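Every protein chain except one is present and positioned as in the full complex.
Now for subunit A:
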Amino acid sequence: MLWKSLSDVAGRGAAIVQCVCFMDVFSNHVLQIQQCIGPSMLPTFNIRGDILVTERLSVKLGKIRVGDVVMARSPSDPRMVVCKRILGLEGDTITVFYHLQIPKGHVWLQGDNFHKSRDSREYGPVPSALLQGRVFYRIWPPQGWGFVGRIPSQSV
């Protein structure tokens, strides 16, 4: 009797472990659902926090293009993940008050909200190793359901 209930518990425990591992691997390597909160991506994304789907593959394969919206670890706070648009890749020249060539292995991140965004204009080009994934779909708010494009869009 005891053996049966122990093996039941073990069975359930194993199922939970497998589930947790699956979700961890899936969200780290395939798709992740995240919110983008704050004004820095207005008008494309709302302040209150649109719910977005991020795909991990493009970054891993190095297939990121100018215009893509990405999630990245902030160079000025490792505990923070930021949502910005890629305005330049390595070798490109960015013009912000002065000309700056983006070094090898780096990208230029900028929020769609020109006036209220802390981005590469403040912390400089960002190593692409900090990029986590490409935001490609919005699932909330309902009227904003759809693909996220490579140009800033109107608010919903």
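A few points about this structure:
Assume a contact is a pair of C-beta atoms (placed from the backbone, for glycine too) under 8 Å apart; a residue touches a chain by one contact, two chains touch by 3 or more; residues count from 1.
Everything below uses one rule, namely that contacts and distances are computed from a predicted model.
Taken from the listed names "Actin-related protein 2/3 complex subunit 5", "Mitochondrial inner membrane protease subunit 2", "RAN binding protein 10" or "Aspartate aminotransferase", the protein name that UniProt assigns to the chain not shown is "Mitochondrial inner membrane protease subunit 2".
Touching the omitted chain from subunit A are residues 17-18, 20-22, 24-25, 28-29, 62, 73-79, 103-106, 123, 126-130.
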